[in-house]
Every structure is written in structure tokens, then in C-alpha cells.
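Take a look at chain A:
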Amino acid sequence: MNDPILRLEGVSKTFGGLNALTDVSFSLNEGEVVGLIGPNGAGKTTLVNVVTGNLRRSSGRIMFEGEDVGTQKPYQAARCGLARTFQIVQPFPQMTVLENVTAGSLFGGGAGSLGDARDKARESLEFVGLAPLADRPAANLALAARKRLELAKSLAMNPKVLMLDEVNAGLNSSEIDGALDLIRKIADRGVTVLIIEHLMKVVLSLSKRLLVLHHGQLIADGPSAEIVADERVIEAYLGQKFAARLKEMHHG
Partner candidate 1 sequence: MAEPLLSLEGVTAGYGQIQVLWGMDLVVYPGEVVALVGSNGAGKSTLLRTISGLLRPNSGSIRFDGANIGGERPDIALKAGIAHVPEGRRLFRGLTVRDNLMLGAYLRADKSEIARDLEWVFELFPILRERQRQDATTLSGGEQQMCAVGRGIMSRPRLLMIDELSLGLSPRMVEHLGEALIALNKAGQTILLVEQDVMTAFDLSHRAYIIENGRVARGGISAELAKDPTVSEAYLSI
Partner candidate 2 sequence: QDAETIKIGAPLALTGGLADEGKKQDIVWKMWVEKVNDAGGLQVGDKKMKVELIEYDYQSEGQRAGQLAEKLINDDKVQFLFAPFGSGHTKIVAGVGERYQIPTIACVASSESVFDQSFKHLFGTLSPNGGMTTAMVKFFKEKFPETKTMAVLGRDDVFPKSMAEGIAKAAEAEGLTVAYKELYPVGTMDHAAALSSIKATNPDWIYVTGYTQDLILARKQMQDLGVTAPIVTMVTGPSYKEFTEGLGKLADGVTSSSWWHHATSYEGQGVWPTTAAFYEAFKAKTGGDPDYVHGSCAAAGEVIADAVKRTGSLDKAKVRDAIAATDIQTFYGPIKFGPNGMNLVRELPIIQVQDEDIKVLAPANIKNADMIAMPK
């Protein structure tokens, strides 16, 4: 296999006295879809923030395409192909959906002119199925549409690695199916995807490999089926009842 596209080596992050991330190491291979799970407050969002430069890591190295990007600013991360969505969606509220995505293709996607950027934005709106809402102000969208807008925006930036922070939270089962298809299509384009999600259905159906964070430490990294059977993961995250349900589903 090739070199990993993204590799974390002993990354830590502290907030005052709190260790949000402790010595986290793992790597993502190009084209992989990996799930990141862990209890609330385990440090998942923090991890994304550190990778994209929204937060500065306290120690460790973050290697992207063979270069240490640990001191990058968010805009530099975006331009070099590290895209992310926000757990709490962050649109430009007064702008239209199209303008929102245009911002992505213009600044992050390296479009040469406003016109090019707009064309590219239309494309990615088409791709996520938001084209009919292109002229609506982003503030008026319902939650599901906003999450899709986030997706369209990050797609317009030509990402190499896409980190999705709970893009499916708050969607119901059938909407989730739509979202799953979309994420698969993105992965099929060769984009490396890191999914953070509490909905095990989503995580399990998309990723063959799982990472588990607990109290800021990476406690497991491996094939999905093994991870969900891991006692530590059940104890810390899944809970006995849910684990039982999962097992049942596998057998049934």
C-alpha cells in the first residue's frame, strides 16, 4: 500500500488542566472510510479541530501527505485539501445556498474566478441534491438541508481528506439512508473520509475500520466487527443493551 495520507503521531491537546487528547497516534490511508467513535466528551471534535488547525496541538506531529501540518492555520488546511464539517453547522446565514458553496470553491477549491467558482458550486449542489434550494438564504434551511449544505461546501473545496463531524445526527432513519448513499459516492471519488458519529448504523455501514477514543486516549483501532465486540468499547461506549442489540442484528 501507499504511504498513509494522514498520520497522527503522539498528538496531545490540553485545555488548562484538562487532557482532551493524550498521545493519539493513527493513520488514514488514501481512499479509506474510517469511523471515529467514543463517548461524549472523549475528544473527537477536538481531534478534528487539531488536524484542521482550529486548535493548536500541544504536542505530537500531524503528517499530511508526508508533511507536518501541525502548525497550519485553518485556511491553509482548507486549501491543501483537509476539509471538515462542523458538529454545530456553520453556514453563512444571510447568504444564499449557492453563495455558501461558492465560497468553498472560490477560496478552498482554488477556482480562478467568481464565475468558475459558481459553476463548480452548482455542480456540488447538484451532487448533494440541494440544487432546487440554491437561491434560498442558508438561514431558512431545516437541519437536514443544512447538513447537506455543509457537505456540498466541503466537496466544493476538492478535499483529499474529509472529516465529517456528526453530519447525520438529528436525521431520521430514511434520511440517513440518503446521506449514506451520498457519503459512499464521495468515497468512491477517492476522497478519504473520517466519520464521527454516534449512530452505529451509519458508522458500521460505511466503515470497515473503527477508531475509538475514550478520555482523550485511543483505546482501540481495528476492523469494525472486532471493535464492537471489544469489552472495553462496550463498557465505555456502547452499553450492554445496545451491544446485545447489535449482536442480535448480526445474527438475525
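Candidates were picked such that all candidates are chains of the complex that A comes from, given by their letters.
Note that in this section a contact is a pair of C-beta atoms (placed from the backbone, for glycine too) under 8 Å apart; a residue touches a chain by one contact, two chains touch by 3 or more; residues count from 1.
Fair warning: this is a prediction, and the values are worked out from it, not measured in the lab.
J.: Identify which of the numbered candidates 1 or 2 touches chain A in this complex.
T.: 1
J.: What part of chain A is in contact with candidate 1 in the complex they form?
T.: Within the complex, chain A contacts candidate 1 at residues 37-41, 87, 140, 142-145, 166, 169-175, 177, 198-201, 236-239, 241-242, 249.
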